[in-house]
Every structure is written in C-alpha cells, then in structure tokens.
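Of the protein chains in this complex, one is absent; all others appear in place.
The block that comes next holds chain A.
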Amino acid sequence: MFCDRAIELVRELHRAPEGQLLAFNEDGLRQVLEEMKALYEQNQSDVYDRLLRIRALRWEYGSVLPNVLRFHMSAEEVEWFNHYKKSLATYMRSLGGDEGLDITQDMKPPKSLYIEVRCLKDYGEFEVDDGTSVLLKKNSQHFLPRWKCEPLIRQGVLEHVLW
C-alpha cells in the first residue's frame, strides 16, 4: 500500500528512546522518495488528462461552457480554459478575410443543403438567409439550411430530425 514505508520510517523514529539517533535508513528513504515520485508523476498525468478533456469541451460546447461543467473545474482549470479559447480565437481570426474562419464549425462533411430540425427550446427570431427569419419556438419544426443550424444543434437548441 502507498505510504506504508513512509509510515514505518516515522514509527521507527518515534519508537527510538529519547536522545538516540537511529542509523540513517537510506534504503527506506529512497523507497519513499521513489513512491512519492511515482505518485507525483501519476498525478501529473491525471492532471494533464483533465486538461485535455477540458480542451475537448471547447470544441464540443463552444466558448461558453454550461454551468454544470464549470462547477467541476478548479480555478486554475478555468483560467487555462479562458487562455486556451482566447488563443484559439486569435488564431481563427488570423486566417484571413474579415472575421477569419471558425474552424470549430463544419465538423462533418456536408451531406445535404437543407435539413429538417425540431426546436427543443424557445429561442426566438433566427435569421436564415437574405433577411428572412423564422421564429424558433419549442417543438416547432423547420426546414433550414444545414450550415446555419449546426451551431444551434450543438448548443442543444435544435435537434436534427432524421427520417
């Protein structure tokens, strides 16, 4: 078990009568330090793994994380996330044109131009193309351009209705 060795070393020290200095237990100490190093490295990789998952959240949910996820993150992780999304935004803006290219969209190859979607929650007015707009009310269904719907589908506002 972890820490057994460390506890044993401390116990030895306590058991020794007052004033007596025990032989320096080099072996024991080395084992404990090795264990600490292993634990530290394991912890590092767990901590890093969490970071990778948080990074994935930016790609899945967009730049605003759902509150429930944010509550599971440490202050340092939130800070990391904010820096990451800023860095990503700067990069995407630099890709040319007026606003650059949002590469967090268009995640799937386009199959059809228009798709049937159902509204999962009230969203309000949604501009489609050349000025026309639709009212997205809960449970309403619409036949809309696929590329316009993608972000709303990912946010959970719309649902792609598959025949």
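Criterion: a residue touches a chain if its C-beta (ideal position, glycine included) is under 8 Å from a C-beta of that chain, and two chains touch if they have at least 3 such contacts; residues count from 1.
In the analysis below, contacts and distances are computed from a predicted model.
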item: Protein name as given in UniProt for the chain not displayed, "DNA replication complex GINS protein SLD5", "COMM domain-containing protein 6", "Alkylglycerone-phosphate synthase" or "Small ribosomal subunit protein uS7m"; value: "DNA replication complex GINS protein SLD5"
item: Listed residues A:61, A:80 or A:123, member touching the removed chain; value: A:80
item: Full-complex contact with the absent chain, from A:9, A:69 or A:88; value: A:88
item: Candidates A:13, A:47 or A:64 - the one touching the absent chain; value: A:47
item: Chain not shown, touching residues in chain A; value: 36-37, 40, 43-45, 47-48, 51, 55, 74, 76-77, 79-80, 83-84, 87-88, 90-91, 94-97, 101-103, 105-110, 113, 130, 145-147
